[in-house]
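Some chains omitted; the rest stay in position.
All chains are identified by letter, namely A and B, in their written order; residue positions are counted from 1 within each chain.
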Amino acid sequence: MQLALSTWQEVEEYLQTRSGIIVPIGSVEQHGPNGLIGTDHLTAEFVARGVGDAIGCMVAPTLAYGMSQHHLGFAGSATLRPATLMLVVRDVVQSLAVHGFRRFFFINGHGGNIASVTAAFDELYAMRSLGEADTPVRCRMKLWSDGPRTRALSRELYGDADGHHATCTEVSVAQFYQPQAIKQAQLAPHVAPPSGGFFEGADYRSRFPDGRIGSAPALSSPEHGERLFAAAVQDMTEAYQAFLAY
Amino acid sequence: MQLALSTWQEVEEYLQTRSGIIVPIGSVEQHGPNGLIGTDHLTAEFVARGVGDAIGCMVAPTLAYGMSQHHLGFAGSATLRPATLMLVVRDVVQSLAVHGFRRFFFINGHGGNIASVTAAFDELYAMRSLGEADTPVRCRMKLWSDGPRTRALSRELYGDADGHHATCTEVSVAQFYQPQAIKQAQLAPHVAPPSGGFFEGADYRSRFPDGRIGSAPALSSPEHGERLFAAAVQDMTEAYQAFLAY
């Protein structure tokens, strides 16, 4: 059930019996020579809607822009600063809480969002711990690719070649979701990334010249995407329901 | 050309010859008994992509959430506070300016965004006027429904019954874009709205009990939507090109 495709009266009715909502969040950032800039928000949205279809829960409009400062060395990447992203998360949660939503499950497509969004949750909780907010809200975020079924399938399909950014897994799911936008690119072989991470955009680009981190997305395919999508929907459905029950 | 469906190398190539980009912006807010909560961002996105298809310009991912505080009396509406929305606009523009984008044309689906987004543009310009920013950026925002062709067609189709919120025009375009989500609802006849506006959410709801302002969206249809969409794409294409040439 997509919030964007509902009327307010339908939402009112939903809230008679339920108080959970899924918020897809991603990024606008390069995903290597054959990955889409929208990969993270497209896949998060796709999986979130899959969960919505599976169990009839509400899915909010996608937060397409995330924390992607490290990708600004590549054309087309856009970032929200951490402080901005935190305010966005705060406002969306506070707004929906006005109507009676209480459980906010963020299905995340981008590891770079974790610190900022977690900090945003802490801001919301701090307001309540400090006695400023009357309404208790509870938030959780999961990477859609990080459930047990999806991880197992990624490993089976790609092993170490899945990599850490512009992964085979996410490229496959994006290909399944947007088949008209499958890109062909000559890809250098994947190499294991350095263990020490990266810093600002220029540093990232100097370490990972074509944008990928340790992945071989030439292996990706929409057929894989279909299977990975199904696994991710199951994983996220389970995680959402566990969250509601906690 | 959708940024989300491009690779960074495609964007790099685009920037060899062009520096303009369209950013669709809308809202997540009630649109009366038969209008979708996503009406504003769906229609802005649809028209923006239409322009992108028509002339091959770049279209950024949609800013779905806007300034909708006055709709918080209706379930499902979500707002960014003005200050938050301003930071979002700032960050998106600054990010894309890193790569060489210079002209930002916001196709807007929601009148309530105008003050905050204009103020955001002023913030960006102020940084440059005060000597803090090196890169000149130029921004303009237009309501997709406010070009000459679209206004004329709205008037022809609906006259005064188009209204001011949950207009027949926007409901029709949303129906054409998302035909699977056409809603049936008993609608009271439209009445002329008071001239003095509204204030916070509770005030809005007391003045406009079912959410509409002076509109009769029972008149809407996907067929109208198709014609209105074509007019809006033409209007916005013209406006975008005039902006680039200014």
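Keep in mind that, in the parts below, a residue touches a chain if its C-beta (ideal position, glycine included) is under 8 Å from a C-beta of that chain, and two chains touch if they have at least 3 such contacts.
For clarity, every value in this text was computed on a predicted model and none was experimentally measured.
The total count of identical chains across the complete complex in this file is 6, with 2 shown in place.
One rule holds for everything that comes next: only the chains that are shown with their structure count from here on.
Distance from the subunit A centre to the subunit B centre is 24 Å, each centre being the mean of its Cα atoms. Those residues of subunit B lying in contact with subunit A across their complex are 2-12, 15, 28, 30-38, 41-42, 60-65, 68, 72, 74-81, 83-84, 87-88, 90-92, 95-96, 98-100, 178, 180-181, 183, 185, 211.
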